[in-house]
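Can you keep this structure in mind? I'll have questions shortly.
Incomplete set of chains, arranged as in the complex.
Labels for the chains are A and B, by order of writing; each one numbers its residues from 1.
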Amino acid sequence: MDFTVNQLAAMLQGKVEGNGSDRVKAIGKIQEAEKGAITFLANPKYEHFIYATRATAVIVKKDFTPEKPLGVSLIKVDDPYSSFTKLLEEYDKIASFDKTGVEEPSFISENVTFGEKLYRGAFSYIGSNVKIGDNVKIYPHTYIGDNVIIGDNCIFYPGTKIYADTEIGNNCIFHSGVVVGSDGFGFAPQEGGTYKKIPQLGNVIIHDNVEIGANTVIDCATLGSTLIERGVKLDNLVQVAHNVEIGSNTVIASQTGISGSTKLGKNCVVAGQVGLVGHIEVADQVTLAAKTGLSKSVKQEGAVIFGYPAMDHKAYLKCHAVFRNLPELRERVNELEKKVLNLPAN
Amino acid sequence: MDFTVNQLAAMLQGKVEGNGSDRVKAIGKIQEAEKGAITFLANPKYEHFIYATRATAVIVKKDFTPEKPLGVSLIKVDDPYSSFTKLLEEYDKIASFDKTGVEEPSFISENVTFGEKLYRGAFSYIGSNVKIGDNVKIYPHTYIGDNVIIGDNCIFYPGTKIYADTEIGNNCIFHSGVVVGSDGFGFAPQEGGTYKKIPQLGNVIIHDNVEIGANTVIDCATLGSTLIERGVKLDNLVQVAHNVEIGSNTVIASQTGISGSTKLGKNCVVAGQVGLVGHIEVADQVTLAAKTGLSKSVKQEGAVIFGYPAMDHKAYLKCHAVFRNLPELRERVNELEKKVLNLPAN
């Protein structure tokens, strides 16, 4: 990366204040950036850093007015954060790994088709009858089972495991250790207390633009499909059980678990360490706060839920406010009992 | 799969109502099955689907009497769900992966013995002095450390990691990303606040008929053995610490963690996201509800436990019923205080 401040401002449709011919060669945080770097100021809490930063240029909001003299050039934009993100993306494209071709040894079975610009890393394994689109990156130690279908522009980071029969759309990203299509947890109790495995014959279908975090697991359906709709984002170490369906653009933070056959709506936000029981439905745009345990369906769109057993978020906080003072409340009841006892008899 | 309805009914010891000569070529859910498929009806909630299904045959309970005309053939059995499961198993046997032989490149050390019908996938690694029984499937990217002993009919899905000295019985299944035998979390505090690793010299012993879900971890013992008894089923992302013992036929759902040296009884049911402190014992047939935090031993067989700190399940729910109305209870105490204050002095 090597641009003038003026070039970057043009790229970001911003306006320069300061020396537009300074050269920028790196990207950094405002408190750490060195000479030659560009950074941004979005949060007013960080404003004091702009007077001390060693950066060469700072992206700021267009109405930013410095309270003291500045040693940096400014690029004024509508939304500094998204401008900076845009810049990062450009930088990422340049810096990003763009390997293609095949590293050996790797393993590929019969009847596999693939598009242009494939990267197939060493020790990757591709089963029979697999179909792979254009511009797919399969890092080392990835396993792709038989009959898997993969769209364009997907990335499988090292050690991803995709069981047979999985279907994956375009632009999906799988981080290391992700497992897709493992058997659902289904066992029929037998006389004598033992369990018999219920065969898990279904698969997993993942639509476009899905990203799945490291060591997350998505089980296949018993019958039919476990379904991850378009634009879903799953963080690390998430559990998605058999026959679950997750609606489009729903995001789920780390260590959350969704039990079998539960259906989440679209555009939901599920925080970390949440648990959902099986066979329930959650409406669209519902928020589940961290560590919530949800054992009933949520029918109201946009509801915000908290606690375990789960309640309305605000109601829960009100209850908890009393909980925090329960010893005092009990003492007041003690006092009342004493007083009432001492009152004159009727 | 291509059978007549009569053939399937004979297989399931059921009685046909409708056209026994119709052909069945697939298996499906009642609401999704197409012509040529067989499905089942077990839950009365789903009865309305039977009048609309496009399936060719439906397995139903022997006393099922339709309320409207039907377009499908029926196979009447004692228990539709287990009949259907039986059918799935048969189907699974036909459809299932039955590879044997060795894919190259793979790695095998000296002094390894194995039985008949071994599948050893590409990029699998087998250490020294390993003993492997008959009909074992070792998928790609599996690691089997030195001195491991494996019984008959075991399956290691892609990327399973078995540390040295582990002992595994017959009919065990390990899903992708499972780690067995990693070091227990044992550190001795030193002066100055640092920690010194306590060597973890024990191993893991797994008895027959155990299934372990994707990305679950079982640590080796400090000394002696971490023990998973016959018929135990562990879901995905479960943590089993060093020196834990899990009794036969106990099932544990996803994301539960069991701390060091804790012993679970037989035929227990542990739901998801439960945590058990170390060095406690849980009696046989105990149920731990989801998200329970257990910090004391449970001595009563068959107890049902909930909450954190854990309580009897029903007692917890009664407390929580009051918790949900704590603001109102506080208001009632406020009112009482006002009234008592306004009472005539004694």
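Operating definition for what follows: contacts are C-beta pairs under 8 Å (C-beta built on N, C-alpha and C of every residue); 3 or more make two chains touch, one makes a residue touch a chain.
What you see is a predicted model; the values in this text were computed from it and never measured.
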Homomeric complex, total chain copies (2 given): 3
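Methods note: only the chains that are shown with their structure count from here on.
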Geometric centre distance via CA averages, chain B-chain A, whole Å: 26
Contact footprint of chain B on chain A as seen in their complex: 105, 107, 123, 125, 141, 143, 145-146, 159, 161, 163-164, 177, 179, 182-183, 185, 187-188, 193-199, 201, 215, 217, 219, 223-224, 237, 239, 241, 255, 257, 259, 273, 275, 277, 293, 295, 308-309, 311, 315, 318-319, 321-323, 326, 329, 332-333, 336, 339-340, 342-344
Residues of chain B defined as touching chain A within the complex: 27-29, 32, 81-82, 85, 88-89, 91-92, 95, 97, 103, 105, 121-123, 139-141, 157-159, 173, 175-177, 209, 211, 213-215, 231, 233, 235-237, 248-249, 251, 253-255, 266-267, 272-273, 290-291, 320, 323-327, 329-330, 333, 336-337, 340, 343-344, 346
